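Complex shown without one protein chain; remaining protein chains in place.
So, chain A:
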Amino acid sequence: MEDMSQYPLELNGDDVPMVRFMNVSKRYGDLTVLDALNLDIQQSEMVTVIGPSGSGKTTVLRMLMTLEKINEGVIYVDGKPLTHMEKNGVLVPASDSYIRSVKGDIGMCFQHFNLFPHMTALQNCIEAPIHVLKMNKKEAIERAEDMLEMVGLADKKDQHPIRLSGGQQQRVAIARALCMRPKVMLLDEVTSALDPEVIGEVTNVIKKLVAEHNLTMLMVTHQMGFARDISDRVCFFFDGKIEEQGTPTALFDNPQRERTQQFLSAVKSAD
């Protein structure tokens, strides 16, 4: 058993990170996907995770979204533990209701959009505000229309996802996540399933988000150019660990580790 007393009940101080992974490990049976990960993401920081497939980079996002349970360690969001809760002065694994009360600060967009196909774009966007935030319908619609406007799809609000292109669907998915006013936004390979000619419309929306909103973002992507353009920090994952991290310029132009150099040159030659 892990000694839980090493983890603080909550993070206090002047520079509490928006997200803190503390000694987080994830295993499937004998396979260790993430090995004692320590990662802080500051308020309003844009962090991009790159790495070969199987390096655990998507798992980082999925753990933070509570789609995966962690085996060891604690994840904190905005100073509060997410995966654990306080009981008699120590942290114990969090109950479902506790997780629900904390994870509202986190929003996520997926590789395959995962829009609700039986709802129009607008209905997709008002679903959670009405049923989770208990907003009244009129306010929820106003907010959803604002967000759809922001992603440039105000005219498509009454269309079902099946009638939208991949790029449009992903933009609706971004609007849907934003309608919940998350503090942390997770983007899991949001352009990987898109045709090349529509990737730009999604990356432009994300750039706009970074420029105009005070969001903390964690993104997994295979688009190195895009990562370089908008990230504050890039983390290179290899074999369940952060092999190297730094500013985009430092990591892309002057990688220190051999694995990083190999990965970047492989990606470059593939382009």
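General observations
Methods note: a contact is a pair of C-beta atoms (placed from the backbone, for glycine too) under 8 Å apart; a residue touches a chain by one contact, two chains touch by 3 or more; residues count from 1.
FYI, contacts and distances are computed from a predicted model.
One chain of this complex is left out of the view, and of "Ectoine/hydroxyectoine ABC transporter permease subunit EhuD", "Cu2+-exporting ATPase", "PucR C-terminal helix-turn-helix domain-containing protein" or "Mov34/MPN/PAD-1 family protein", the protein name its UniProt record gives is "Ectoine/hydroxyectoine ABC transporter permease subunit EhuD". Although one chain is not drawn, the whole complex shows that of A:141, A:180 or A:217 it is A:180 that touches it. Checked against the full complex, the candidates A:76, A:110, A:226 or A:263 give a single residue touching the omitted chain, namely A:110.
From the options A:131, A:207 or A:257, the residue with contact to the chain not on display is A:131. Contacts to the hidden chain, counted on chain A, fall at residues 65-67, 96, 100, 103-104, 106-108, 110, 112, 114-120, 127-128, 131-132, 160, 162-163, 176-177, 180.
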